[in-house]
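Only one protein chain is missing from this complex, and each of the others stays in its spot.
== chain A ==
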Amino acid sequence: MTYEELLTQTALENEKVIVMTAENRALIRNLPNLLGKRFIDTGITEQTLIGAAAGLALRGRTPVVHALASFLTMRAFEFFRTDAGIANLPVKLSGFIPGFLSDANGPTHQAIEDISLMRGIPNVTVFAPADEDDLVKMLPTIWNSAQPAYTRINTRQTNFVHQPFEMGKAEVVSIGTDVTILTYGLLFEQALVAVDILKKEGLSTGLINMRSLKPVDEQAILETAALSDLVVTLEDHFVTGGLYSIVAEVLLKHAKTARVMPMALKDKWFKPALLPQVLQHEGFTGKQIAENILGYKTSYTQSQISLPEFSE
């Protein structure tokens, strides 16, 4: 099932759902005709979009709100914080091209502080699915919740079949005593490659797809820290405020410590290019991730990385 198919089915079944966009229709092209008045395009007005979504939610609707992740979370930050956050209204943000998925757009479009910003707002929940299968397994729970939510939309295809989603629960793919990679979003795809290499190199390797960053699965983090000699946080986000920070907060809260290696964007925007080259340039291909953890080069071949499927 695709994102658009799920949204169509959900909106047709539930009169409360309103589909909104600030002229970003890449994933919802068929919805205007199907939903009529329940499809609302406010034009390139992210702030008005979110304010209006709050107004609709005040009337008992569940608006699913689409725009590019950077503009949704930053241009309209205060509207989301003040109108959806303070009022705790079920406004559901669908952020397109978050993180590395903005590939060649440039730093204006790079939402790599979105997790940090969104999780800082009381009442707001934050999600980052690994691929489209994960996305469609997570969204029904996210949309059914009464709280405001931000979801990093990721419609990439992998061969991985995900487990059912539970709010606040991570997906434990495997457990390792030498190293465990905690990740979210499109880097899950590369983490699978990295785990394969690490295992071939003889390391007991674990992989956890975080999925829900707020509420976060504290238990999964604590168990990983207790079991694994090295914890790697892997994310297409600034090192500040994302998963590395979340892990640090959880460990401190429970008076635990661990060897944690952050793989994130360290106080810089990434080099704009097509996605496969971005990953290569920034050191985030599966092979590079594995080599970074191992501390030496290997002769494995990096599988081809597909281009993102849609633009604005």
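The rule we apply is simple: a contact is a pair of C-beta atoms (placed from the backbone, for glycine too) under 8 Å apart; a residue touches a chain by one contact, two chains touch by 3 or more; residues count from 1.
The rule we apply is simple: contacts and distances are computed from a predicted model.
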Listed names "Electron transfer flavoprotein subunit alpha", "ABC transporter ATP-binding protein", "Thiamine pyrophosphate-dependent enzyme" or "Nucleotidyltransferase", matching UniProt entry of the absent chain: "Thiamine pyrophosphate-dependent enzyme"
Full-complex contact with the absent chain, from A:A53, A:L213 or A:V231: A:A53
Residues belonging to chain A that touch the chain removed from view: 18, 37-38, 40, 42-43, 45, 47-61, 63, 78-79, 82-83, 86-87
